[in-house]
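Missing here is one protein chain; the remaining ones are kept as they sit in the complex.
The letters A, B and C name the chains in turn, as written, and every chain counts its residues from 1.
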Amino acid sequence: MRDGTWNPELPLPMTIREVRQETPAVRRFVLDGSLTAEPGQFIMVWLPGIDEKPFSLMNAQPVTLAVAEVGRFTRAMHQLSQGDRLWLRGPFGQGFTLEGRHLLLAAGGYGAAPLAFLARRARGEGRRVAVLVAARSRQHLLLVDEFRTLGCEVYTCTDDGSDSQPPRLAPQAVEELLTSLRPDALYACGPAGMLDALEALARQYHLPAQLSREAYMRCGIGVCGSCTCGDQLVCRDGPVFRIAG
Amino acid sequence: MRDGTWNPELPLPMTIREVRQETPAVRRFVLDGSLTAEPGQFIMVWLPGIDEKPFSLMNAQPVTLAVAEVGRFTRAMHQLSQGDRLWLRGPFGQGFTLEGRHLLLAAGGYGAAPLAFLARRARGEGRRVAVLVAARSRQHLLLVDEFRTLGCEVYTCTDDGSDSQPPRLAPQAVEELLTSLRPDALYACGPAGMLDALEALARQYHLPAQLSREAYMRCGIGVCGSCTCGDQLVCRDGPVFRIAG
Amino acid sequence: MAEQLSPDLRVNLCGVLLPNPLVLASGILGTTAELMERVAKNGAGAVTCKSCGPEPRAGHPNPTVLDWGPGLINAVGLANPGIDEAVEILRETRRRLQPLGVPLIASVFADSVKGFAEVTRRVCAVPPDLVELNISCPNVEAEFGRPFSLDPDAAAEVTRAARAVCDRPLLVKLSPNVTDVVAIGKAVVAAGADGLTAINTLGPGMVIDIESGWPILANRVGGVSGPAIRPIAVRIVYDLWAHLRVPIIGTGGVTCGRDVIEMIMAGATAVGIGSAVIQGGPAVFSRIAAEVRDYLASHGYASLNEIRGLAHARRHMEP
Partner (left out) sequence: MAEQLSPDLRVNLCGVLLPNPLVLASGILGTTAELMERVAKNGAGAVTCKSCGPEPRAGHPNPTVLDWGPGLINAVGLANPGIDEAVEILRETRRRLQPLGVPLIASVFADSVKGFAEVTRRVCAVPPDLVELNISCPNVEAEFGRPFSLDPDAAAEVTRAARAVCDRPLLVKLSPNVTDVVAIGKAVVAAGADGLTAINTLGPGMVIDIESGWPILANRVGGVSGPAIRPIAVRIVYDLWAHLRVPIIGTGGVTCGRDVIEMIMAGATAVGIGSAVIQGGPAVFSRIAAEVRDYLASHGYASLNEIRGLAHARRHMEP
């Protein structure tokens, strides 16, 4: 008999050390604790009395999140400030694995969060990293400076061309970059439509691709069957799925 | 969550490899398995459908027991033969700790079992070991050859003098050996009366002594309070108790 | 050594042949046809779908499932798409499972006797290989009132109503949260159940976060499953078998071959596996099946029939 607290996955409280408004909709939360995690893994954030929702790690040491305000829970998160606490379970799921010497990362919306974590790892290993940051409009481009600081080549694209580039959707921009940069591997996180288009591109260009997908999460631990994508569980088999290309 | 079999203390089956009649009342059982244990520790032997009772280890690798037939359970054990199985929990309790360069071991009845284990360890470390084997009469002297083979000096004493020595009780024989051999430490296992007398002797001679005591065992794991000796639990704080001397 | 045939893991559950005794328990992974097919391909002997009810239900808000160490605690709250969509999912599941020879068990629930009859009637059109009545979910009490499984008469009434419209073998899933589970078992068998599934989750229980003072589950309380409940499940299977001798899916805390053998020695015909999928995902079924096969082979048993109920035959002699 051991004590009853062995190996549990109970929520762990952490305190917010810093909140930074990144875009009109997205805030960065830097916490006072660390986790051992891979880029692409996610955590479940619990706000007692409110709900528990999945978020990708933007960094694990210290735990850092980029949260877009889209509904009740994320609104509550945006009301938190330095010194407030939140609770987390995880990390869960399969993260990105690094492959290739020259990586192209495509970030749609808050999809930039896990890709920033990935970029840090990849740059730390001296790999060449190009990033496409995509958004509706210029002011929503997320973590552009972060990627630059990490030593990535940053490209942007917006639906409305407000970034002084021709208005394009992310897949179109990615296809241009595939041709011009000829990367060895594609990594992406963003809306489902974008990911589906990129999956098609990867097959077409015979490029290995790792896509981080979303699904409705309850347990986060592969039990409840809420997060299916075909016969795969996004929480356990994903959220990162690899296409051989 | 781990699987439900982590760290349990469920009875472990072992098969009897050899049974040897040691004295009219005592049989040695050599099992086909091993345990990591200290001399003086005990195990609970379970015979399904019959009972579960405590026995000292005479050896741990392979598990070896010396069992005196005294009642229903030990009678059932004596009916077992090679190839039969028994189940064990343990090892439990605090064993002997080696101290001194010249040890005197006093064995009453099946008390020879844990002392044979101790003698093997002590001789393995090159310590000098004298053993007094005591019994009602000559034919009940237990493990005399075993102790000799281990390189101990063996003395005997019997209540009736049938070992061609003057009839004496163990404490008297021990007192003689204390004076003649001047050992650094006394170790003993046997009936409660003998141990009480030896405890008094140890105090009188200012000799550190380690005595292995018995009490009625149920749980073996320090929960049920069945095996008390003053404020001590024989199963957990004992069965070996040390007197500083 | 004598030539040794590989032991036969097949079991007959109320007339339905399972390739092995391992049954995916309801509420675990049983949400889509693809996922249930994957579980079957990974070695399950039968799969049970997530319990479906008359109407779509969103279930409780998160947190809904927690790993508290010795087990899980959950209050998913019977989230399900409702019988209309469930029937579609079950049809597709059946289509995928049939070539694999893995039977499908349709689990149903409702908040009324009528509802149970209606949902049972609807799923029987699929048809599944067996129907399981979940009368024992402890996580919806606030909404549904006391589970039917807590009272012999209520349990019997639901069973009778479902039996009347059910042309498949009918299992009733029992709750451990009663004083006398055998009384419930007797009532539902008398009312027409062909077999029993035991047990549903225990409790409910509660886990409190000591930093915030909040019960962690949004529903505050939830049903306990996993290793923590295994001895309770084994004892209940033992008692049911002793008194009823009907086929039982012994469920609760099974994580390895040893636990399967224990359940079968207690009297189970098949063995449910739920929480254990967190250890290795669907592959847990092939791992456990291999452990069961190894046990039988190394002990010289040709089939599980040789050990079923064995614990009942072990009787102390008086001294």
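Methods note: a residue touches a chain if its C-beta (ideal position, glycine included) is under 8 Å from a C-beta of that chain, and two chains touch if they have at least 3 such contacts.
From a predicted model like this one, the values you see are computed outputs, not experimental measurements.
The absent chain, not drawn in this view, touches the displayed chains A, B, C throughout the complex.
Within the whole complex, the absent chain has one touching residue among C:Leu17, C:Ala190 or C:Ile208, and that is C:Ile208.
Across C:Ile229, C:Ile249, C:Ile278 or C:Leu304, the residue that sits in touch with the chain not pictured is C:Ile229.
For subunit B, the residues touching the absent chain in the complete assembly are 4-11, 13, 44, 46, 48-49, 51-53, 85, 87, 217-226, 228, 230-231, 233, 236-237.
Of the residues in subunit C, those that touch the hidden partner chain are 68-71, 73, 146, 150, 177-179, 202-208, 210, 212-215, 218, 221, 224, 227-232, 234-235, 238, 258, 261-262, 265-266, 295, 307, 310-311, 313-314, 316. Subunit A residues in contact with the hidden partner, per the touch definition given at the top, are 1-5, 48-50, 72.
Methods note: only the chains that are shown with their structure count from here on.
Listing every chain that touches subunit B and subunit C alike gives A. Relative to the centroid of every protein C-alpha atom shown, the closest chain centre, again from C-alpha atoms, is found for C.
By C-beta pair count, the most extensively touching chains are A-C.
Farthest chain from subunit B, judged by C-alpha centroids: A. Subunit B and subunit C have centres, each the mean of its CA atoms, that are 50 Å apart. Centroid to centroid, with C-alpha atoms defining each point, subunit A and subunit C lie 37 Å apart. Multi-chain contact residues, meaning those touching two or more other chains, occur in subunit C at positions 67, 69-70, 72, 275, 278. For subunit B, residues that reach two or more other chains under the stated contact definition are 1-2.
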